[in-house]
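Okay, structure first, notes after.
All protein chains of the complex are present and in place, except for one that has been dropped.
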Amino acid sequence: MDLLQQIINGLTIGSVYALVAIGFSVVYGALGLVNFAHGDILMAGTFVTYGLYSGLHVPIVLAAVAGILAGIVLAGVVEEIAVRPVLKAHLLIPMMTTLGMGLIIRNVVELKYGSGTLPFPSFAGSGFYTVGDLKIAKAAIATLLVAILTLVVFAAFLRYTKAGFAIRVVAQDMTAARLMGVPVNRTIMAVYGAGGALGVIGGLLYANTLEVVYLGMGFPILLKGFAAAIVGGIGNLQGALLGGLILGILEATVGPSAGSYRDAIAFVLLIAILLVRPAGLLGARVQERV
Amino acid sequence: MLSFVPRPVIRVAAVALLVYAFLLPNLVQPYTIRVAATILVFTVFATGLNLILGFTGLLSFGHAAMFGAGAYISARLMLDTGMPLALVILVAVGGSAVFGLLVGLTSWRVGGDYLALITLGVGQIFYLYLNNANEVTGGATGLPGIPAGTFFGWDLSSIENVYLFILVATLVATGFAWLIGRSFLGRSFLAIREDEVIARAHGINVPLTKVVVFGIGSGIAGLAGVLQVLLLGFVGPATFTVDQSILVVEIVLIGGMATTFGPLLGSVLVIGSTEYLRSLADYRSMIFGALIVLILLWKPGGLVQILGIGDTRAGRFRSPFSLFRRTGSRPAAVEPVAEPPAPRAVPEEVRS
Partner (left out) sequence: MTALLPEAPIFKATGVGCRFGGVIALDSVDFQVGPDEIVGLIGPNGSGKTTLLNVLSGIYRASSGSLEIDGKPSRFKSSRRLSRDHGLARTFQNIRLCPSLTVRDNVLIGMHSGFRWYDALWTGGRGSRERRSVERVEEILEFVGIADKRDEIATDLAYGDQRRVEIARALATNPRLLLLDEPAAGMNPREARVLVDLIKRIHDEREIAIVVIEHNMNVVMNTASRVMVLDAGLCIAHGDPKTVSSDPHVLEAYLGKRFRDA
């Protein structure tokens, strides 16, 4: 039963990682680029919700929507300023420019909220449901439900909407997409926006689970989301989901015995996967065109 | 900016600056000496990263771990053994180089952004280790009271002498990096950065070269770690956080990737402004973040390019920056890189 309990806890946090990983993977799949501002964008979006919800007592749903919108806008701005102009440059350049944008975003949030840890009351209320021996936090249930809902909505968005179709086309072949009249620039913007939205939702759920927000929260979420994306096979959405859940469960089961090295689990998993299967669990090896 | 200044004038100015650097301890307050020494330590640190990031284009986000390895190894040796400082330096540099080689081994399988993540992870794990392995690292309190060293009879207990020692070490490290950069090893770094397929197809051993550059860059960062221990007489985990790794990335980018003096210039700006512009402390990462974005978008050669003191040598300008030209601040002198649409070619014989 203890193990089951841990697995449920793992699934909860894992679904958060999965959301962030999918946000990451969408961007990576479309552009082959990592957005190093992703962590700061989701942190900033979460803080927007926090400010409205705790400070101004705006209803949580409205506050969350505002936070997600903020994430979309920020991601769009990062894309416009730091990615679009250097899309064809060396891989290193967009990585660095997004890093720079992340520093700026983080500094702005720090000016407003400082670098301390702030309480974020879980929007599901505190307390537990008990099922047999299992104690499941209400926050965890809320997290799991929202995460699953988001994933389903996002999958439907990719599959059934025109914008989603454009994203998949651009991911296949940007040049061909442009030639076929797909509005590539707008699609890239949409990709970043979607990534930002998923990131903020992940950030909110993370805050909801831990019941705190803090300036540095983007960093561990980013790292673990990134690790989950790679473990599953970056650019592959099912893989990202799988990677997130695996990572969450590993952390919950192995974590307690790892003590203060708990945060290292993600990396050990990551390094192991990369050494054994660099394309990730579900990723396919692609031959670079020469 | 300085390109209109005749080259000999720049040379004279450089020599004057060097002389001034050596005379500095007699001219200014100890606080200023300390700041200058810190700038030099970070110059060495960034010089190591510059080989990896600037020359070879490998993103290491965990360079503070190499810096820390050098610092902790030397601190332990100085506390526990009576080893002469020269030997301590050798062991610490060697130790961090080996550490770097091991981390670099992962680049055998993965590149680009994955490597960034792995190095980030290594940096994070190393930081956890520093905080938790109390018997070895002293945990969160670190290791205080490290005795001042003597380097072949040169007593390094006064801040003036430590500064001079660090200055000499900086010159050695910079000179070493300069030699490597202009050797054909440096050229293979650049080739790997620009196009691995090309490098491979022309006989360059890409995986091995990457591991080697990681080793060299980490060894240099380890040297910086030793220098910091000499300067502070103390090590603690706070100086080896991921933020520190990002700081040194900022220094390399702002100073100018793949240049000899970029690390120095970047360090002067980043560390100097941190020390002297405390009123700006709240806006620091915003300013540097914006600077990074601006530099990468318009002047990828960083301060070296902005000041126009590029690494020119005998008709060879090895700028790393035309890399970015495709996206064009300059009018493209090049025909579009895209293939001209090759017609579904018809052999002439066939046509007739």
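Letters A and B mark the chains in the order given here, with residues in each chain numbered from 1 onward.
As a convention for this text, a contact is a pair of C-beta atoms (placed from the backbone, for glycine too) under 8 Å apart; a residue touches a chain by one contact, two chains touch by 3 or more.
This one's a predicted model, so the numbers in the text were calculated from it and none came from an experiment.
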Chain not shown: contacting residue from B:R34, B:R109, B:R200 or B:R284: B:R200
Missing-partner contacts on chain B, residue numbers: 179-180, 182-188, 190-191, 194-195, 197-206, 208-209, 212, 315-323, 325-326, 333-335, 337, 339-340, 342-350
On chain A, residues whose C-beta touches the chain left out of the figure: 284, 287, 290
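Simple rule for what comes next: only the chains that are shown with their structure count from here on.
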Residues of chain A touching chain B in the complex: 33-34, 81-82, 85-93, 95-97, 99-104, 106-108, 110-111, 219, 223, 226-227, 230, 259-261, 263-264, 266-267, 270-271, 274-275, 278, 288, 290
Footprint of chain A on chain B - complex, ascending: 53, 57, 59, 106, 109-110, 112-114, 116-118, 120-122, 124-125, 128, 131-132, 193-194, 197, 242, 246, 249, 253, 282-286, 288-293, 296-297, 300, 323-324, 326-327
